[in-house]
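All protein chains of the complex are present and in place, except for one that has been dropped.
Chain IDs A, B and C follow the sequence of writing; residue 1 opens each chain.
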Amino acid sequence: MIFYSDNAAPASPEILAALTAVNQGHARAYGADEWTTRLDEALSAFFDAPVRAFAVATGTAANSLGLATVCPPYGAIYAHEDAHIVTDEAGAPEFFSAGARMVTLPGEHGRLDAATLAAVLEANPVSVHTVQPAALSLTQLSELGTVYRPQQIRALSDVAHRHQMRVHMDGARLANAIVHLDCHPADITWRAGVDVLSFGATKNGALAAEALVFFDHALVRDFELRRKRAGHLISKSRYVSAQLLAYLDHDLWRANARHANRLAARIAAAAKTRLLHPVEGNELFLQLGAAECARLRAAGFAFYDWGPVQEGLARFVVSWSQAESDVDALCAALSG
Amino acid sequence: MIFYSDNAAPASPEILAALTAVNQGHARAYGADEWTTRLDEALSAFFDAPVRAFAVATGTAANSLGLATVCPPYGAIYAHEDAHIVTDEAGAPEFFSAGARMVTLPGEHGRLDAATLAAVLEANPVSVHTVQPAALSLTQLSELGTVYRPQQIRALSDVAHRHQMRVHMDGARLANAIVHLDCHPADITWRAGVDVLSFGATKNGALAAEALVFFDHALVRDFELRRKRAGHLISKSRYVSAQLLAYLDHDLWRANARHANRLAARIAAAAKTRLLHPVEGNELFLQLGAAECARLRAAGFAFYDWGPVQEGLARFVVSWSQAESDVDALCAALSG
Amino acid sequence: MIFYSDNAAPASPEILAALTAVNQGHARAYGADEWTTRLDEALSAFFDAPVRAFAVATGTAANSLGLATVCPPYGAIYAHEDAHIVTDEAGAPEFFSAGARMVTLPGEHGRLDAATLAAVLEANPVSVHTVQPAALSLTQLSELGTVYRPQQIRALSDVAHRHQMRVHMDGARLANAIVHLDCHPADITWRAGVDVLSFGATKNGALAAEALVFFDHALVRDFELRRKRAGHLISKSRYVSAQLLAYLDHDLWRANARHANRLAARIAAAAKTRLLHPVEGNELFLQLGAAECARLRAAGFAFYDWGPVQEGLARFVVSWSQAESDVDALCAALSG
Partner (left out) sequence: MIFYSDNAAPASPEILAALTAVNQGHARAYGADEWTTRLDEALSAFFDAPVRAFAVATGTAANSLGLATVCPPYGAIYAHEDAHIVTDEAGAPEFFSAGARMVTLPGEHGRLDAATLAAVLEANPVSVHTVQPAALSLTQLSELGTVYRPQQIRALSDVAHRHQMRVHMDGARLANAIVHLDCHPADITWRAGVDVLSFGATKNGALAAEALVFFDHALVRDFELRRKRAGHLISKSRYVSAQLLAYLDHDLWRANARHANRLAARIAAAAKTRLLHPVEGNELFLQLGAAECARLRAAGFAFYDWGPVQEGLARFVVSWSQAESDVDALCAALSG
């Protein structure tokens, strides 16, 4: 019973089927195929705004390319100290931006708040001797599984824009956030001030497909050159675009995220006071103790330690494909 | 009848089937799955040498990551002036290497020769004021569809190694070269002095899968950090690794390349004196004249101009999935 | 009465005289002159160790070039959150290293301590997903005017070396620290584990001259290429080398630093409880209140606010050329 990560899940049958469906005859390469050329329309409909959308294979690529289009080499990127771009992408934002500074901030339950951001920006006046604040990156779901509310994003975006910074969102698990809030995708993106979005599909059912979504079209030309230069323009582009189209089609994204969120909520109910953070998506962080962790592993549950093993903190991630029986068993084990 | 590029071809059914086959249950992410962990063994068998092999999604990524592991920022990469890394990758080698210099050399029919390389290296003494020759990159098939013989590669590698340079091979169409030479894969790679190889599968039947193959294992640690940092470590790695395994399995690579090479040879025979370069793989470069190009297009043939349209030079690429009837028609049209 | 910075001071007459002395006839450029070729010997004598030493024009160049030789692009540089390389060099370490991560740590009175460093390193296990700890940078004097003791540096270096990190020291005000400790230059550099040192002369009497000093000679080749590539190899090198030689000659560095430290100590005695940090060199940080700051400025004292003006924190830096009468006046004003 694997709760390592939603990256450990397989792909949705609908998405695999889409690969087979597009595997017919010749098609123009490098984005000139009929599926890729439909991405803008499909994601514009999804977001209810005229977006430009581009497929890439990994979330790290989406995040870093998005950030590099809004942050010059001498810029600074503000992010939560636990954000994936800070802790798990091996310095990719620095690489793509040619050396921007990552400025990390604390924030309860993985979320930044506007007052902290404003205070830090105001306490650090900018001059030719300093890096230049250029981008704010928000993670939705946050790295600790919590969800930013529309008004929280709005407040953060307002601070950022007031300081001439652009707002990037790492939406590797955006679907889980939308489902949790039961909101329109626009509410937590462009309507709340987001300029560029990494829209994840891989964790929620694709094989390898993320879309970089630009609400500000002025960024696109620079992006396209950076993408090619970084080896992220996929030659047989139909295969990555087909995944994204299938992900949006018939709201597959929603069904998959609902399943994962619902099962995570069941586990949360069983875990009760052992929760370290509110469970608002498909991730759970539990204070179990080392002995309990060992007991669960012995019982067949696979999950990551969240920190040193002796601290007994555990992360469980529920995937779109998680068996209900896995969760039955886990709830029983936690309640036992 | 599409002769644009082998990138326009679909994926082999065997490779699509492999995706379905691995789409079962959970699997460790980021290369810890059972398929990815078999890559080293599979490619070591293929090359008859103990290699380390890593999957990435694009040829540009493979080339640039490979070059960055052997070329410092102040290094120079020597390549043919028509090489894909020079003309078609938007400066990717410079990006990944943090600013290496691309030094381009002429060479008949797309191939470098050892004497030219040696002469250039000897005529340009190295000092603290110059970039430092660090890498030689060879393209096999060359960008003009020709094949380097083992002894040509050996002679070039010897020059490079004598100048403390490492040898990279862009093998986007390596299968076509092996089939043409009817040699062992080792003969044109490590046995001829190649240190790191971009082993292409995408053009010859995969959806999006290339392997970066290290014959020198000392380069691997640096590579792995660069790959992650560049967003080219694929989370659900089983899907890219499965493509490579299927590509090697039952010599699918060979069957696909044979088909393409055989059809290209048929076209070459029909094109006769209009060939600009020997046809040794699946690419043809023809001097047709603008009028003939227009006539062929009107007759339903799609292909790229190779240079300004008024010059009437054309490139035809035959893919693994090219219909025999496409070639029948093209041969007839060229002979007509 | 200017207490802005030691950068506001003029150059020592001895150093200007050295420029005139070397301004005779032709001399080989780019470091082949007789003065530059004496730098290794002069600094080896100074440090009582066989060093390789290279002149550059600015401290930012020295720091960043030194760090780039010990930190790969995917590396992390650990430094105090108030360090000059963090706050005042506009992202230079990221630029020279091609995108290393700056990891900032707190520490009392501007100094890091070994326990904090060790705890942070141990709490953040390294993997292919993370940046790789590569360098520790210590500032001596610290950015808040305090001095690291030899055993503090030793303890920090030991932690760093245990984690395969190299130790860089930003010695923009190293002379002031040596004078304060009354120690041998070796005691707070190589004997305490420092691998590469930015040895400052500009603030303490030169026009524009810093030496990058390598205790580990293996780093030199890479450095020399990076220096040239960064535009920091000065063509008429005799003029920068002559400054450094004059700075070392007859212990000019010591006389200048003694003067500044002694005057700073006089001010510290007058400031008493208003000191924010121990005064161990030529810098003072005072909690004056906004009204007192205004009063002092009206009385003719020029100095920087250290933070927002309304907080009333002030930095005074005493230079090698500070008039005793400036300090008399300031002491009187502070005691008044």
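The rule is simple: a residue touches a chain if its C-beta (ideal position, glycine included) is under 8 Å from a C-beta of that chain, and two chains touch if they have at least 3 such contacts.
All values derive from a computational prediction rather than experimental measurement.
Trainee: Identify the residue among B:Ala49, B:Ala114, B:Val128 or B:Val220 that touches the chain left out of the display.
Mentor: B:Val128
Trainee: Looking at B:Asp48, B:Asp88, B:Asp158 or B:Asp328, which makes contact with the chain not pictured?
Mentor: Residue touching the absent chain, from the options given: B:Asp88.
Trainee: Out of C:Phe54, C:Tyr148, C:Tyr239 or C:Phe316, point to the residue that touches the absent chain in the complete complex.
Mentor: Only one of C:Phe54, C:Tyr148, C:Tyr239 or C:Phe316 touches the chain omitted from view, namely C:Tyr239.
Trainee: In the complete complex, which positions of subunit A touch the hidden chain?
Mentor: These residues touch the chain not displayed: 30, 72-74, 98-99, 128-129, 132, 222, 224-226, 228-229, 233.
Trainee: Against the chain that's been left off, what residues of subunit C make contact? List them.
Mentor: Given the touch definition above, subunit C has residues 2, 4-5, 7-11, 13, 16, 19-20, 23-30, 56-65, 89-92, 95-96, 202-203, 207-208, 225, 228-236, 239-240, 319, 321 touching the missing chain.
Trainee: Residue-wise, where is subunit B in contact with the chain that is not depicted?
Mentor: 73-74, 76, 87-91, 94-95, 97-102, 123, 128-131, 307-308
Throughout what follows, only the chains that are shown with their structure count from here on.
Trainee: Which one chain sits nearest the middle, judging by mean Cα positions?
Mentor: Looking at where each chain's C-alpha mean falls, the closest to the middle is A.
Trainee: Using mean C-alpha positions as chain centres, tell me how far subunit B is from subunit C in Å, no decimals.
Mentor: Using C-alpha averages as centres, the distance is 50 Å.
Trainee: What is the distance in Å between the mean C-alpha positions of subunit A and subunit C?
Mentor: 42
Trainee: Where does subunit B touch two or more other chains at once, residue-wise?
Mentor: Touching at least two other chains: 30, 225, 228-229, 233.
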